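A single protein chain has been removed from this complex, and every other one stays in its place.
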Amino acid sequence: MEALLAVELALARAEARVGLIPESAAQAIERAVQVAEPDADALGREAAATGSPVVPLVRYLRQLVGESAAASVHRGATSQDILDTATMIVVRNSLAVIVNDMMAAADAAARLARTHRDTPVAGRTLLQQALPTTFGLKAAVWMTGLDEAVAGLKRVRDERLAVQLGGAAGTLAAFGSHGPRLVAALADELGLRQPVLPWHTQRNRIGELASALGVAAGAAAKPARDIVLLAQTEVGEVHEGDPARGRSSTLPHKRNPVAAVSALAAAEQAPGLVATLLGAMAHEHERAAGAWHAEWPPLRQLLLAVGSAVSWLADSLAHLEVDVEAMARNLERGHGLILAERIAGALERTMGRDGADAFVSDVAREAADAGQPFDDLLRARVAELPEPPTLDLDELLDHRGYLGSATELVDRALAAHDALRTST
Amino acid sequence: MEALLAVELALARAEARVGLIPESAAQAIERAVQVAEPDADALGREAAATGSPVVPLVRYLRQLVGESAAASVHRGATSQDILDTATMIVVRNSLAVIVNDMMAAADAAARLARTHRDTPVAGRTLLQQALPTTFGLKAAVWMTGLDEAVAGLKRVRDERLAVQLGGAAGTLAAFGSHGPRLVAALADELGLRQPVLPWHTQRNRIGELASALGVAAGAAAKPARDIVLLAQTEVGEVHEGDPARGRSSTLPHKRNPVAAVSALAAAEQAPGLVATLLGAMAHEHERAAGAWHAEWPPLRQLLLAVGSAVSWLADSLAHLEVDVEAMARNLERGHGLILAERIAGALERTMGRDGADAFVSDVAREAADAGQPFDDLLRARVAELPEPPTLDLDELLDHRGYLGSATELVDRALAAHDALRTST
Amino acid sequence: MEALLAVELALARAEARVGLIPESAAQAIERAVQVAEPDADALGREAAATGSPVVPLVRYLRQLVGESAAASVHRGATSQDILDTATMIVVRNSLAVIVNDMMAAADAAARLARTHRDTPVAGRTLLQQALPTTFGLKAAVWMTGLDEAVAGLKRVRDERLAVQLGGAAGTLAAFGSHGPRLVAALADELGLRQPVLPWHTQRNRIGELASALGVAAGAAAKPARDIVLLAQTEVGEVHEGDPARGRSSTLPHKRNPVAAVSALAAAEQAPGLVATLLGAMAHEHERAAGAWHAEWPPLRQLLLAVGSAVSWLADSLAHLEVDVEAMARNLERGHGLILAERIAGALERTMGRDGADAFVSDVAREAADAGQPFDDLLRARVAELPEPPTLDLDELLDHRGYLGSATELVDRALAAHDALRTST
Partner (left out) sequence: MEALLAVELALARAEARVGLIPESAAQAIERAVQVAEPDADALGREAAATGSPVVPLVRYLRQLVGESAAASVHRGATSQDILDTATMIVVRNSLAVIVNDMMAAADAAARLARTHRDTPVAGRTLLQQALPTTFGLKAAVWMTGLDEAVAGLKRVRDERLAVQLGGAAGTLAAFGSHGPRLVAALADELGLRQPVLPWHTQRNRIGELASALGVAAGAAAKPARDIVLLAQTEVGEVHEGDPARGRSSTLPHKRNPVAAVSALAAAEQAPGLVATLLGAMAHEHERAAGAWHAEWPPLRQLLLAVGSAVSWLADSLAHLEVDVEAMARNLERGHGLILAERIAGALERTMGRDGADAFVSDVAREAADAGQPFDDLLRARVAELPEPPTLDLDELLDHRGYLGSATELVDRALAAHDALRTST
């Protein structure tokens, strides 16, 4: 409602600037807007009769502004001009919050990456322990996804939020010869872009906005899902540290990762809403018969869902407690199994690749069947080989030595993140 | 399959460059790839056992390459490295076609905009005649939507198609200290971007690609829907001109706008697929338990659907026959009703805005009820006014004089389009 | 909120019935619920801390009910028990309205089918005039789709709305040995079904509800789209008759089909929401980490969207004005072209099928090229045939004689509709 009034006011000012209405009328409208207190419920009811809340709002404003300036209110504009432009303002405000929260989440991930740059943790593929990695690298992956999503949102915010002004059919006919100059003036008033053409039925902007929000939801869901998985009772590598939250209504002992769960719940709502908005892009002729109205609720819900997801994620990351010992304990569970790739690689020189793989697999299976530690059995079986290779099994079985380029990758990602922050 | 082989080859070359495998092994792999004729069906069956076609392909390739170089095939890589990178190659190839067709469609729309820069046509809102506009402006709106969608696709193509290489858990551990240099070398081999981090579980790239394709589908659907509506028997303002198409199996007289209909049908499939891909972005830990595999069919289908939509649209626009007379006839149907806004605007000075609106509405209703032409009745009712205003009704009722800034807008849009084409 | 309180009350009564809490406690809770005025905003804020509004509501209720009965409030239940069951009550209430409106819409379509049982109208395929049909048959198709969708909603309403009660992990452990009897008592209190198992993480019911709503939206969109198309200025075969609606903010002459457009706009929002709810069905273990919370907004939005679509459609159909003359006029536009299939069929005996098709196609094309009426040219060309067939072209060119089984189909559909109404 505020945004609708702001657009009507900006339109009046712009029209006064190009000479379409008297300066005094613009001033009268400004005063009216300042004191306007439209009854949202009544407008809602009236909106049903015309398909838009602008019609009753304009009627209200014309009454408020008095007879002399009444005709200068909403002059030459159509309802969609006002609504689309107001939507851009609402989007700009929402994006400010979302981008902010997303940057906070990325910064929190960056802190985790820096702090745990060298903290070993089990790398898991298909939820099976696969190879060691570092918690720093995990956090750096989260951070990079968030940073990239922020870039997408900023691009939309900076390049794609434009005023819509076309009049009833997009020709600016009701503005006489002032049309294009008026569009420029309105864009200037509101700090929005001036489009090449009115976009009342060309909805790329809405599609791009929805897409960027959808990608942001996906980027937020990734760390949220990882956190929920890491916080499992049997894994226990992270906890959400906010003591005011996560208590169960029935279970006094539980510490639920409420923020991450809430982030996931919000993020899951985004893709369906993005689909609705993309599916509503084909507006008929000079005003859509349905597709335009179909944009409003999903766009609002999408901003809410992504805003909620990002805000919860920032909260979760900011309070995340990392249990380095649990990470170490979990890494040790397999007694070196997680280094099977490395062992096989070391044996490859003497056994060939397939031989080495088969040897390690056999030892792994035997250990599992017999309930024996893998590392002990491995030492025994290696010693029994006809020509025992000269391997430093102690070193090979130390997961700290098989973290690959994890640290280098973290540093590179942090450098990229820091560069982003100093550049903006 | 070709792309998979290309990646395995590029990987071998890159590994030889950084010294991970002997140059001779890379050459052996190159020869093997050149003669490789993997049995796609057999690989498909084996793929079910491991969840990826790469495992059997690597086995096949190792056999083909001989014992000495076998261990150098796929060295240190994981299946997802190969599949993700191959997907990027397939995407690049597909985008080349899609961007090309989309530019052809935009160019065809530009030709229509230029040719019909001043051709009046009824502007329709909610599928009701509202105000005159020009067919040139309609076509310019189509063109601008297509151009903007092309920009989005190009951005993804140029900035977001990157090699994926991380090894089993994304640490590049199996490549020893060569990891980052190897990634750079692989990117160089394939002409793809080098990512800051491995993106095996950070799927922004896929989400952005899907989104850009979804927006492209929406941008293609807009002109397709307009064409289908304009080609209706009762409207008849355009026809698809390809004589080889659009015949009905049962109705010898029909000329169906088959290309536009097919474009719509293809475009409608995109949003659901985009949603699936956005929903699959939250990959668990270091390899997703489902979400990664869930990307393949929808991504392929999305490329097909958008490719098909764009190709049909380019065809429809290239062959579009514009019936200028039908446009004029339809504009005349309402005997000036379509200029009601203009008439009311002219009467506003003497009657006030509400008075003018009510007067024109009353005349319109009376004309409809009595089955009389609006313009005749309007002249009569204006003449009967107590103080008849001095209006040039003939001029006011000429829709050519109420096209607003349509022509200026077309010129501006064409200039922007031309600038795009010369810059790329 | 009301539904949450109703469930807490029903739970207390049921627990008193099975002897879990004293009868006096149930009575105290009943008195408390009657006077309860929870502060929705405050609850919302507290809800964020636990992930559910039930926790603060129970706390409030316990305070209200006094110390002696406090422990009997919410005894043994978990938040999800209350929320899921309350959702079922809200759904039941919403479905009552939706089913009612949908039946009203179907009845309105039935009236149109009956009234216009024999009114010829152009049958249109791919928006091209194809063959004559009747407006009665069009309306009967709308009606049947609505009736079938009602059947789906009723099935969910009657068979799938069940209480959820399982306690914290679905074992009913906190209810001692009373669990299953308590579930039965609660179902009895609320008039909901008793499920075989607690369904806290088995969400078929939500999926089926969402699906039935999605199908209802599609069934509502079909007539809405047809109405919007029939109401086009150039077609003009129907108008929405509510005089209070459809005025444009800028165009005094327009009569927009606002109700049908609004129905379309609402219906278009359904599929994406259904997808979200289907995608959220895979709840983890004994309570989902996100998917459960992800159900709430889309389910509410889906009920709103479908409710809105159906209500607008009922409105549109109830006020639909049918312009029989416009239908006749449009049928005549092609001067018999719409009977091309029939003419070709009649010529088939003498010319063979391909010959007849080709002959009619040629005449149609020649007529179009020369701007001549098809029927005149057809008579001439038939007369010129070497062996002119004995055809009654006047009769063949009368579209009233080529309506096939339209009337019989309408009667059959109306009989089925009437049978439904008397059976329920």
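By letter and in written order, the chains are A, B and C; residue numbering begins at 1 in each of them.
Convention: a contact is a pair of C-beta atoms (placed from the backbone, for glycine too) under 8 Å apart; a residue touches a chain by one contact, two chains touch by 3 or more.
Predicted model only: the values in this text are computed from it and were never measured.
**Q** With respect to the chain omitted from the figure, which of C:V91, C:L131 or C:A318 is a touching residue?
**A** Reading the full complex, the residue touching the unseen chain is C:L131.
**Q** For the chain that's not shown, point to the residue among C:L5, C:L61, C:I82 or C:A224 touching it.
**A** If we include the chain that is not displayed, C:A224 is the one touching it.
**Q** Among C:I82, C:L112, C:V258 or C:V274, single out the residue that touches the unshown chain.
**A** C:V274
**Q** Provide the residue numbers of subunit B that touch the chain removed from this figure.
**A** Counting only subunit B, the missing chain is touched by 48-52, 54-55, 58, 74, 77-79, 167-168, 174, 224, 228, 244-251, 256-258, 260-266, 268-269, 271-276, 279-280, 289-294, 297-298, 301, 304-305.
**Q** Touching residues of subunit C against the unshown chain: what are they?
**A** Subunit C touches the missing chain through residues 51, 67, 70-71, 123-127, 130-134, 137-138, 140-142, 144-145, 148-149, 152, 167-177, 179-180, 196-198, 201-204, 207-208, 211-212, 214-215, 217-219, 221-222, 224-226, 229, 264, 267-268, 270-272, 274-276, 278-279, 281-289, 341-342, 345, 348, 352-353, 402-406, 408-409, 412-413, 416.
**Q** I need the residue numbers on subunit A that touch the omitted chain, in ascending order.
**A** Residues in contact with the chain left out: 122, 124-131, 228-229, 231-235, 247-248, 250-258, 261, 271-272, 275, 279, 330, 333-334, 337-338, 340-341, 344, 357-358, 360-361, 364, 374.
The criterion applied here is as follows: only the chains that are shown with their structure count from here on.
**Q** Give the rotation angle, in degrees and rounded to the nearest 5, that superposes the C-alpha atoms of subunit B onto those of its identical copy subunit C.
**A** 180
**Q** Report the inter-centroid distance (CA atoms only) between subunit A and subunit C in whole Å.
**A** Computed from C-alpha means, the inter-chain centre distance equals 33 Å.
**Q** Which parts of subunit C, given as residue numbers and ranges, touch two or more other chains?
**A** 228, 247-248, 250-251, 256-258, 261, 271-272, 275, 279
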